[in-house]
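Coming up: chain A.
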Amino acid sequence: MLGPVLETLIGGLLTGVLYSLVALGFVLIFKASGVFNFAQGTMVLFAALSLARLSEFMPLFAALALSIAIMIALAYAIEFLVLRHLINQDSIILFMATLGIAYFLEGFGQSVWGSDIYSINLGFPTNPIFVLESIFPGGLLIDPTELIAATICAVMVLVLAVFFQVTRVGRALRAVADDHQAAQSVGIPLGQIWLMVWAVAGLVALVAGMMWGAKLGVQFSISLVALKALPVLILGGFTSIPGAIVGGLIIGAAEKLSEVLLAPILIRTFDLAGGGIENWFAYVLALLFLLIRPQGLFGERIIERI
Partner candidate 1 sequence: MALATSTAEDTFPKLLIRNARIFAQRTAYRHKDLGIWRKWTWSQVHEEVRALALGLAALGLKRGDKLAIIGSNRPRLYWSMCAAQALGAVPVPMYADSVAEEMAYILDHAEVTIAVVEDQEQVDKILSISDRLPRLSQVIYDEPRGLRDYDHTRLKWIDEAQKLGRERLSGDGKAWWEASVAQGKGSDLAVILYTSGTTGQPKGVMLTFDNLVVSAVNANRFDSLGPDEEVIAYLPLAWVGDHMFSYAQPFAAGFCVNCPESPETVAENRREIGTTYAFAPPRIYENLLTLTMVRMEDASRLKRAAFNYFIALARRCGEKILNGEKVPLHTRLMYRLGDLLVYGPLRNRLGVSRVRLAYTAGEAIGPEIFRFWRSLGVNLKQLYGQTEASVYVTAQPDGEIYADTVGKPNIDVDIKVAESGEVLFKSPGVFAGYYKEPEKTAETKTPDGWVRTGDAGIIDAKTGHLKIIDRAKDVGRLNDGTLFAPKYIENKLKFYPNIREAVAFGDKRDFVCVMLNIDLTAVGSWAERNNIAYGSYQELAAHPAVYDMLAEHVEEVNRSLAEEPAMAGAQVRRFLILHKELDPDDGEITRTQKVRRRFIAERYAPLLAALYGGAGEADIATEVTFEDGRKGVLSARVKIRDVTPIPAPSVLDKAA
Partner candidate 2 sequence: MRAPTAGEVLLSVDDVSLAFGGVRAVTGVSFDIRKGEIRAIIGPNGAGKTSMLNVINGFYQPQRGRITFKGQTRSRMRPYEAAIGGIARTFQNVALFKGMTALDNIMAGRTLKMRRGFFWQIVRMGPALSEEMEHRLLVEEIIDFLKIQHIRKTPVGKLPYGLQKRVELGRALAMEPDLLLLDEPMAGMNLEEKEDMCRYILDLNEHFGTTIALIEHDMGVVMDLSNRVLVLDHGVKIADGTPAQVQADRAVVDAYLGVSH
């Protein structure tokens, strides 16, 4: 009994790392602009599409380099065309702007790259690995693709986390999100900061898109992956980088475990037709958190003096 559970747990954690990465993109932009980037999912899709299609014409490394350039250019375009004009506006307006960017990007991506399902071949081994064969009969099964994807994402998450937490960027970013007026009047270059942050978010989207694309194939539903990041953010707090990491792991693990452990109980108790808990469990968990601890595990409580 323990074996399968452990296997599921490992699988869940590996998926969780991917979730963390996507969530991180949200967190960065939220910290720097104070806006929830509705377009993060489409950015993942767009990045994945670019890579998939470009790799049909050129070697993978070249396609990767070009995709990076594209995402940076995208960040620049967003800052120049959209963000710059919305300085000092309410965050709801900025949110609407990201909504617009999302829909635009979706349509634009499909016009340019096409709307079929594409694949990304990253050259990862596909034979399942078996570990801990001495303890558990038959060993635990781990998908090497997932493992490698998770490792790459983990490295990226750590690098970003360290960079933004240890250096003063974390503080500067929060200052900028706090009060645009103040930041500007002190001479902090808002435009430059946003450019940098959106570029990083774009790169994060690229890596996430790459990994998901290698697993599921590049298709429209990838943008829905971003929705899964929502429970992660609720759990971890919208402004916390460690929160995104921990939240992602928890959601990933909880999802898979609920499918294996909870589903059979529910099916038997309520005489349900089938499982599919995996799809909605994360959201239920998020809902619970909203009720008990809305700021998430690591988020900040708003302290305001009346």
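Candidate entries met the following condition: all candidates are chains of the complex that A comes from, given by their letters.
Note that a contact is a pair of C-beta atoms (placed from the backbone, for glycine too) under 8 Å apart; a residue touches a chain by one contact, two chains touch by 3 or more; residues count from 1.
Being a predicted model, the structure only gives us computed values, none of them experimental.
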Complex partner of chain A (touching, any copy) among 1 or 2: 2
Contact footprint of candidate 2 on chain A as seen in their complex: 88, 167-169, 171-172, 174-175, 178-179, 181-189, 192, 300, 303-305
